[in-house]
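What follows is a single structure, and I will ask about it in a moment.
A single protein chain has been removed from this complex, and every other one stays in its place.
All chains are identified by letter, namely A and B, in their written order; residue positions are counted from 1 within each chain.
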Amino acid sequence: MENALISTKNLTKIFHLSTGPLGRKKVFVHAVENVNIDIASRETLALVGESGCGKTTLGRLILRLIEPTKGEVLFKGENIFSLDRERMRSLRRDMQIIFQDPYASLDPRMRILDILAEPLKTHNKDMSKREIVERVKELLSVVGLQEFVMSGFPHQFSGGQRQRIGIARALALNPEFIVCDEAVSALDVSIRAQILNLLMDLKERFNLTLLFITHDLSVVSFISDRIGVMYLGKCVEIGPTADIFDHPLHPYTLFLLSAVPIPDPHARDRAKLILEGDIPSPVNVPSGCRFHTRCPYLRDVCVSEEPQMQYIGNRGFACHFPLY
Amino acid sequence: MQDNFLKIRNLRTYFFTRRGVVKAVDGVDIEAKRGKLTALVGESGCGKSVTGLSIMGLIPSPVGKIVEGEILFEDKDLAKLSYKEMADLRGKDISMIFQEPMTSLNPVLTIGHQVGEPLRIHSSLSPEEITERVLSILDLVGIPEPRSRLKSYPHQLSGGMRQRVMIAMAMICGPKLLIADEPTTALDVTIQAQILDLMLELMKKINTSIILITHDLGVVAEVCDEVNVMYAGKIVEKSDVFSIFDNPSHPYTWGLLRSIPRIGKKGKAKKLYTIKGVVPNLLDPPSGCRFADRCDKARDICREEEPPFTTIEEGHFVKCWLFA
Partner (left out) sequence: MEKEKSLAHETLFEDVIRAFKENKTALFGLIVVVILVVLAIFAPYVTPYDPYEIDLNNRFLKPSLNHWFGTDMFGRDLFTRVIYGARISLAIGLIPSLIAVSIGAVLGVISGYVGGRLGYWVMRMADVVMAFPSLLLAIVVMYTLGATLFNLFIALSVVGWAGAARVVRSQTLSIREKEFIEAAKAIGVKDFKIMAKHVFPNCLPSLMVLFTMSIPDAILSEASLSFLGVGAQPPTPSWGLLVSNGKEFLFSAPWVAILPGLAILITVLAFNFIGDGLRDAIDPYLKG
């Protein structure tokens, strides 16, 4: 992609775990393998997939919260893994993260003022105390909270309010890029709608680029421009949201979409496609196409040969027999 | 109304905590029909799980207590049974499955042992007969090679398989009523589709009625027959599933349905509908209608007096002053 803000090149993360008696047995968890995706400036890319697909690990890699096994992440053309400690620290102004669990992502022993002041103090050493307080007030109003919130502790607020605080913290340094890791999954329906609207507003207002990691496909259709579908550490399909919803190319995408419950009882008699079997463990990944153990359209080549990502126009898929 | 074999009348379950009395369930009326799937839907903290636990007689005493009301199951009032009488019923006539299949199973006992447990308590079958029954129920819930799974431990199974084991355990005595508390919330969508399908199938095969406790209106629309919408400890609307989705009448139900992003809708909506504000504190709930503070259509009377249940169509009741 020409104007990509972020691109990953063969990004791979394999975790090593020791198990067995005395930790002698080494186990390799293939969390993310050879993922190549681009995120254009000011777009929202949603990363969807089920548990163990590696979407969360991919988000952490892109922010360099963990180190990759191999591969690169280019931020404005520069590989962030080649940066030294200090330059990486200053790059963190530009890339932020919003977490899933608004209960675990705020330090329970800190006041909201200190939580929101932390990024400011870390990166702007010459900011005076008054300036910091002013900025914190401003941030709170941006996310729709009142000033008195500042003096409270996290546990005094509801899930939705805490998530707003988490968003304010991510915005504190005026980043260009934010990873939203299941940012609305833990919230109730009525609160989730408030937070989704807020995120959309902020995206427009601050020209943000978002990587929206979620397992909830109904949220995706509302918020994202493009979707990347992941399965067992691989990106299996990527393309514009509407196109993928209308006409998925990878069989997994088709089944995933079909499995989403529709809040309309008149639709319950539609032909539902139910995927057989379980998601294989990322420790013993299947040979060839990783989806072959569950794929109803399976043929011999799927077991023996791994499909490579192919592109037709703006759509990409990794399947030997895509659903044209 | 034919054959309401479970009738809950004016149930009030309170928790007497350090900070005061939490009126978790405050005057709830629910009917469940034989052979039907009844939904109890609401957001976290609305009291839906506590209602389920009240039916099971599993309210943690002495903090929690059913202070008023009756739970008529066939011709017995469950709220008045002794601990012993309730224990005889539990697992045999009424059983329950929970959200988290990992923590609901004992990690140090085999699958075969745990699934057979209700039979050992409630029947006088020989160990061989019990093993046979366990094998057939494991087969019924779709566990492949049940014989080899008898000696497995919970951690050796995937999340979906564990939930199947939980269902097998709940179903082995052929209960008349199954209370399923968010049975698919912790599961991936493709696995959720499998489990919902399984529950519908078992309902017919074993002739069980189900009360499904959930926050997911999509799931409700897919599988339920009757719907009870709960808000802040009270039922606000109840009806059959088609009537409630076609004609949601309580402003809360209406708002909830509007605030879910619809999957695959052509052309992205600019904004989601949101219900303003947050759920009231159940330590000190507002007098009158509990939704009044968040309701666009609230009038003076809504804040002063609790609305009565009004019939708006046959079998469709709403607790709102708009219709009274």
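Convention: a residue touches a chain if its C-beta (ideal position, glycine included) is under 8 Å from a C-beta of that chain, and two chains touch if they have at least 3 such contacts.
The model shown is predicted, which means the values in this text are computed figures rather than measured ones.
Asks: Decide which residue listed in A:F15, A:F28, A:F81 or A:F153 touches the omitted chain of the complex.
Replies: A:F153
Asks: Can you work out which residue in A:E72, A:E118, A:D201 or A:D225 touches the chain that's missing from view?
Replies: Answer from the full complex: A:E118 touches the omitted chain.
Asks: Which candidate, B:F15, B:Y231 or B:F317, sits in contact with the chain we can't see?
Replies: Looking across B:F15, B:Y231 or B:F317, the contact with the absent chain belongs to B:F15.
Asks: May I ask which residue of A:A104, A:V283, A:V303 or A:L323 touches the chain that does not appear here?
Replies: If we include the chain that is not displayed, A:A104 is the one touching it.
Asks: On chain A, what residues meet the omitted chain?
Replies: Residues touching the hidden chain, for chain A, are 63, 65, 88-90, 92-93, 95-97, 99-101, 104-110, 118-119, 122-123, 153, 155-156, 166, 169, 173.
One rule holds in what follows: only the chains that are shown with their structure count from here on.
Asks: Indicate the whole-number Å distance between the mean C-alpha point of chain A and the mean C-alpha point of chain B.
Replies: Distance between chain centres: 31 Å.
Asks: Under the definition above, what is the set of chain A residues touching chain B in their complex?
Replies: 50-51, 158, 160-161, 188-194, 196-197, 200, 215, 217-219, 221-223, 241-242, 245-246, 255-268, 272, 274-276, 278-279
Asks: Give the list of chain B residues in touch with chain A in this complex.
Replies: 43-44, 158-161, 188-194, 196-197, 215-223, 241-242, 245, 255-257, 259-266, 268-269, 271-275, 278
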